[in-house]
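The complex is shown incomplete by one protein chain, all other protein chains being positioned as in the whole.
Our next item is subunit A:
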């Protein structure tokens, strides 16, 4: 039988105790710190957990063993920073299928301090190693923005429009005591910040931090017995395209976004006008524009004006990236977990920059260089 909207719920959610610079913790401990916080949030102990998901290089067996869990179901799906959206989707299916009852999803990354951290360079025999690495890319800031000039030309988006994305997110971050950067910025500040990889400057690139997060899912029927108000999963979607940004089908739109987003919204049975709160993983300033368009919140080429006119800022009709996002809140390397945490907080009504009366939140993730995507629709009401 098909899984129904609201059949599975998030009953535990927490970030690591500290985010930003956490040099006292290795990567595995950032996972564990967040996991223990999420278990406390849900009133559970490790022996209550029977499913574990996390993303490489940390394997589920490492996390399960470290935390003292004997899982009946594991998932190590690793498609970059949106892997956690896929974990939520897979966990919901597993609970629906009866493979596990109570699933823990963890993230921890020592992105800044780099203790026990993820190695980066591509293998010289891989396709990326043969057909991209020789031309001088050095990590996501040189690769993720490669399609931007084409997008700008196709849509009439300007440097000022792309600066405004960072300005608006800083407004949200200003309301969030845990955000790394909180001081207001102007378009001029963004356009005068250090050039990293034209067209993007420092304030249009995500932070690099340490941190972790964890989620616990179970069936909606069991969820009502937990201490927190359940956050129901209404819908989910996933897709991948290519790890080589040079090989994206269309530089002005992500194929993975166009599959994952609509799949999730359709499964949830919601319209765009039903969405009270939106998270779009913003590793760089162009991603919210692609997300708004590819998920159908606006038509092609309209995202720049939608943000410019204030629709996504505090008080706007579609609050977006309300924790400050990867640009101002935190970005460990795989920020998707933090986007999910903010959606959970908004739906629970406990976010630092709480949007009034949030019932439905859409949380949309991207994997590095548009390689993958996952979307989760959450609600505090079970349909």
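In this text, a residue touches a chain if its C-beta (ideal position, glycine included) is under 8 Å from a C-beta of that chain, and two chains touch if they have at least 3 such contacts; residues count from 1.
By our rule, contacts and distances are computed from a predicted model.
Participant: Consult the UniProt record of the chain that does not appear here and report its protein name from "Zn-ribbon domain-containing OB-fold protein", "Cytochrome-c oxidase", "Peptide/nickel transport system permease protein" or "ATP-binding cassette domain-containing protein".
Facilitator: For the chain missing from the view, the UniProt record says "Zn-ribbon domain-containing OB-fold protein".
Participant: Based on the whole complex, identify which of A:13, A:244 or A:292 touches the chain you can't see.
Facilitator: A:244
Participant: Which of these, A:12, A:51 or A:137, touches the one chain of the complex that we don't see?
Facilitator: Of these options, the touching residue for the absent chain is A:137.
Participant: I'm checking contacts with the chain that's been left out. Which of A:45, A:65, A:150 or A:300 qualifies?
Facilitator: A:150
Participant: In the whole complex, what residues of subunit A lie against the chain that is missing from view?
Facilitator: Residues touching the hidden chain, for subunit A, are 121, 124-125, 127, 129-138, 142-143, 145-150, 153, 194-200, 244-247, 251.
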